[in-house]
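Note that one protein chain is taken out, while the other chains of the complex remain in position.
And now, subunit A:
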Amino acid sequence: MPYLGSEDTVRELRRALSNPNIQSDQLRYRNTILKVIRAMSQGVDVSGLFSEMVKACATVDIVQKKLVYVFLCSYASLNPELSLLVINTLRKDCQDPNPMVRSLALRNMTNLRLPSLVEYVEQPLTAGLRDRAACVRRVAVLGFAKLHNLQTNSEIDAAVVNELYSLLRDPDPVVMVNCLRALEEILKEEGGVAINKPITHHLLNRLKECDVWGQCEVLRILQRYRPQSEDELFDILSLLDASLVSPHPPVMAATLSLFLSLCSGLPAVSLAALERVRGPLLAACGSMSREMRFTALCHIQLLLRSVPGLMGVHYKRFFCGYAEPAYIKQRKMQVLVELVNDENVAMLLDELRGYCTDVNTDTAQSAISAIGHIGRSYSDRCLEILTGLLGLKQEHITSAVVQTMRDLVWVCPQCSDTVCLALEGCEESLQDSQGRQALLWLLGVYGERVSCAPYTLEVFIDGVRSETSLGVKMELLTATMRLFLCRPAETQDMLGRLLHYCIEEETDMCVRDQALLYYRLLHCGIEETRKVLHGRRSDPSLGVLIGRPAEPISQWACSFNTLEPLRQGTIETESASRGSPEHVTFDPKPNTDLSDTLNYSHIEKVHSGSDSTTQRTDSSADILASNITVPLSLSLSPALSPEEFEHLWLQQQALHAEQDPEKMKEEEDYTYMEERIHCPAIPHCSPQNLQAAMQLVNIQTLAFTPPHTLPWRVYLYTHTQRTSSADMTHSTLILGELLYTGEANQKVRVKKGTGDREVVVEGREDVQIKEQEEATGDGLSGRELSGKDGEEEGVKVTLKQQPRDDKALKGFLSILTTVLHTLSSDRA
């Protein structure tokens, strides 16, 4: 076929279309029309043929009709006047005895998207709603949605809306679902289709008749329904149970979404639902389609934010296949990092090491940083792998390893020795600015321990003129300054050169200002400089243990089963796990079902007492008043930051280590105590539940390991207030650790320490101490308890109290025991 320009094509086609010979030969006519459509698809502007095509629409050949409609719908908006001519044919077709023709005409009538035609379309559409054939009703119902979409600000026709509501009872399930869709669109302003009890129950009963798409639609819309009673809620949930484990991932996801929204007040039910979808979700992760696998992985990541232990035993399902695309591999690695525990760590690291040499550099780098993440809990094994990778001398691997080491050392300073040893010689294979920046940072901070540090820096300083990366220059300045402070003799000369260059010759203002800043700082004297540059950072080693507190489900439930989880490039594991727990805001609202179960008598006492203290902490008179009825009350204020907690804890640990534990008991200003509480289910309990339960009795949990990990730990603290005599209250601070080491390690160890509450209130302390001395006799009962339960599985409680007050401590312990038992029986 000779090449024709678009104008020639159109001219040629027009001639053919208007040729009476062709028009009379149906086959040739249809083929000519086909040519028009083909040209249209290839991007040729054939809008000029509109009037010829309108004529071609009057035919008995249904295929030709369809082709013409495709054309008309594409160009109608350019020719609103001529389109009026089509309407007649279309309206005639709406009377056709063949339902296929009727539905075709209706669909295209509404697809023309011309507001001027609305008046001609309404009547056939209304007739279509009552058509005998379901396929016509399906089209007519959606047709109203399309009309509304054309003129969104027009009045909503109440008659139509009523008719659509009544069609929810149509025998054809697609018509029913289309009605929902149309009403959603038409009533968008009013918040969508109204979902009341009869509609909900009707939809639920017919759910099984719908196809996958219909089920998803119904389930989504039902999210707006709020059951009126608990019985009704559970009836609905049991109806939905089968869909929850549906083999179709979209249905399963939609059902879970609905479950979560219905059970937003019942965390325990939501958690059970999450457990239930584990199987189908894992199956979706092994789906043939990569996109479905990807979607499933993204959603699993969401679930893990609340239930970190959900997929623990199934970690092998997240091992990457060789041919999987990088985006799946990266997600799988992110999941694997979350699943690591004592049992699988060796296998998991072995697997991840294999990915580090992946041909795709992004995958390799993600694998390396995944190992770095695991290194926060298992530093030795990971550092061994990372150091081994440096030996490969591969540019991108070395860069990723050095960056990972930098991040690891920042969190786990105890790794610095190994890292310093590994750094030697790796500057040769570092090319990219990110990697070099990381190396410079490490050299600056640990320069004393890396013998070649000054030489490496000198190479950088000699090349600073040709350095293009701003980040590297800034880092070089800081690193050289830091190194100068610890190794002045070797560094002085090069620091001078660097500062001179940066101040005199550097064109970038940031670098120049930074250099000037350091220069002036040096003028202030070496000690001042040291203070600024080597300022002590809080020791974040506790951060490893802390892990990420599990989020409440409500944080992500609304984005479940949407596009959002797929778009969050890399989930913020980084920031979230690094952030100290004080920044994590917890839902302050008390857990309702928990408060119901916590009706032990003395808890209630404490409960009321704690309420009063939280309200009246500042007024001593009120405290007195409350103390008349309550012998012991707990309070959360003043709040303790994780740093302070860690400081106090470690300080007391040190004291404990120095002295004989027996002597310790006699130490007058604080006491420590070990206790074992038998409550096997606690370590499997979700952090939210624990946190909520503890907060009810005014115990603040500060840090957790995720559930199902071993050893499982929780750190907590509270302030106790106790009236010993009529006008005397004294307060102590209790720090505690719950430790569960699993069945394997049956050893019981409970520590309890007491120390001064606050240095500021020393004045009052003296009095209190004396009183506590009197009370020491009772302090040992905990020991006996632990002896009794020693054989069984249990949670070890270590408490440190400051100042010592055994009565308060005992009271606290019994509260804690009750809470743990309650939670434990709740789970069982």
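Keep this in mind: contacts are C-beta pairs under 8 Å (C-beta built on N, C-alpha and C of every residue); 3 or more make two chains touch, one makes a residue touch a chain; residues count from 1.
As a working rule, contacts and distances are computed from a predicted model.
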| item | value |
| --- | --- |
| Undepicted complex member, UniProt protein name, chosen from "Sister chromatid cohesion protein DCC1", "Glycerol-3-phosphate acyltransferase 4", "AP-1 complex subunit mu-2" or "Ubiquitin carboxyl-terminal hydrolase" | "AP-1 complex subunit mu-2" |
| Option from A:Gln151, A:Asn205, A:Ser451 or A:Thr562 whose C-beta touches the chain left out | A:Thr562 |
| Options A:Lys208, A:Arg226, A:His500 or A:Lys531, residue touching the unrepresented chain | A:Lys208 |
| Options A:Thr9, A:Thr295, A:Gln514 or A:Ser731, residue touching the unrepresented chain | A:Thr295 |
| Contact partner of the left-out chain, one of A:Gln123, A:Gln151 or A:Asn360 | A:Asn360 |
| Absent-chain contact - pick from A:Val44, A:Ala58, A:Ala268 or A:Ala326 | A:Ala326 |
| Subunit A residues touching the omitted chain (full complex) | 26-27, 30, 34, 37-38, 41, 43, 60-63, 66-67, 70, 98-101, 107, 113, 133-135, 138-139, 142, 145-146, 149, 172, 174, 177-178, 181, 208, 211-213, 216-217, 220, 242, 247-250, 253-254, 279-280, 283-284, 286, 289-292, 294-296, 298, 316-317, 319, 321-322, 325-327, 350-351, 354, 357-362, 394, 559, 561-567 |
